[in-house]
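Scroll down for the structure; my scribbles are underneath it.
Left out: one protein chain. Kept in place: all the others.
For chain A:
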Amino acid sequence: MNNYSEKIKSVLTDLGLSLLSIVIALIVGTLFIFLTDKSPLDAYSALYIGAFGNFSAIANTLWRSTPLILTGLAVALPFRAGLFNIGAEGQLLMGGFTAGVVGFYFTSLPAFIHLPFAIIAGMLVGGLWGGLPGFLKAKMDVHEVIATIMLNHIAIALTINYGINIFRDTGRPATPRIMESASMFNFKNIMDYPLLSNLPFAELFAQPAIRLHINFFLALIAAVILWYLLFKTTLGYEMRAVGFNPDGAEYGGINASKGIITAMFISGAVAGLAGVGEVLGTHLSFMQGMDAGYGFTGIAVALIGQTHPIGVILGGILFGALAQGGLEMQFSGIPSEIVMLIQALVIFFVAALQVFKVYLAKRKAKGGVE
C-alpha cells in the first residue's frame, strides 16, 4: 500500500518538474521573441491555441504525435535492454516504403485484407531492419549504434533515392497513390460510416481540417503491449535484466542474445508502424520528406518519457503539440527559426530538469543519513 503512494508521489513529482521546465523554457524563449519585435504573449497564445485551442487543434496535436510516440517506443524498448537504437529513422522508412508499395501495387484486394496486409508487411520489414543489427550485436558483437546508423543510410538510399525512382509515375517524388482499400481510417470521414456516425460527438470529428487517423490508437495499443511485455512477462524481465547487467543476467541463466534480438525486432516493427501510418494515413503515398526526422526526434521522446511506455506517450504528445502549435506561431508573425528555437528550448529544459531531480534525490538521501 505504502509502495503505491510512493509511486504516485514520484510520478507527480516527475510531472510537476516537467511542467516547471516547460514554463522555464517559455520564459527563456521570450528573450528570443523580443528579438523579433513581437509580443511574447501573442506568440505563446498562438502556440497554445494552435495545439489545444479547439477540438480540431487537439485532434491534430494527437495526429502529429503519432509517429513520435511510435519512434519513441522504438528507442525506449531496446534502451531497457541496454541497447541504443539510432536506427528508428531507417526502420520507419523501410516500413513506410513497404506499406506504400503494397498499398498501390495490389489493385483488387478488399479493404479488410489489403489494409492489414499493408500494415503487417510494413511492420515486418521494419522489424527485420531492426532485427538485423540486433542479430549482429548478439552473435558477432557488432556495436548496434554503428550498425543502425549505417542501416539508416542504406534505407534512405534504398527508399527515397532509389525506390521512388523505380515506381513513380509522375514528376512527383513519391510512389503512386495507394488504393482506397489500403488507406487507414481518417476521423474526418466518420460520417461515411453508419455505425460510427451514431456515436456521441461523432459530428465533432467531421471537419476537413482534422487529420487524425486510426494509427494514433494503434500507437496507444503498441504502448500498452510494450508496457505489458516489459513489466509483466518473463521475456520483458529478461530484457531488463540484460540491460541492467548483461554478464550477471547470463550468469543467472538468461539467454542474452534472445533478449537482444527480440527487443530489436519488436522495436523495428514499432518504428515501421510509424512509417506505415504516415504513408497509409497521412500522405497516402510514400513521399520524399515524409520521415521528417521522426526517428531521431524519437530518441528525445524516449528519454524525456524516461523510456517508460506511458512516459513516451506523454513525451510524444508534448512534441506533437510543439509541432502543431509551432505552425500557428508562424501565423502570428514569429519567424520559423525562432519557432524551432523555442521548440528546442522546451525539449532542452525538460531534459535538463532531470538533473534537478537527481539533485533532489541526493539531498534527500543525505538528509536521511545525517
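The definition used in the following text is that a contact is a pair of C-beta atoms (placed from the backbone, for glycine too) under 8 Å apart; a residue touches a chain by one contact, two chains touch by 3 or more; residues count from 1.
By definition in this document, contacts and distances are computed from a predicted model.
Candidate names were "NADH-quinone oxidoreductase subunit K", "DNA ligase (ATP)", "Nucleoside-binding protein" or "Molybdenum transport system permease", and the UniProt protein name of the unshown chain is "Nucleoside-binding protein". Of the candidate positions A:31, A:221, A:340 or A:361, contact with the hidden chain is made by A:340.
Among the residues A:62, A:121, A:271 or A:287, only A:287 touches the chain that is left out of the figure. Per the touch definition above, the residue from A:194, A:208 or A:253 contacting the chain not shown is A:208.
For chain A, the residues touching the absent chain in the complete assembly are 42, 45, 49, 53-54, 60, 64, 160-161, 165, 168, 170-174, 208-209, 211, 278, 282-284, 287-290, 292-293, 323-324, 326-328, 330-333, 336, 340.
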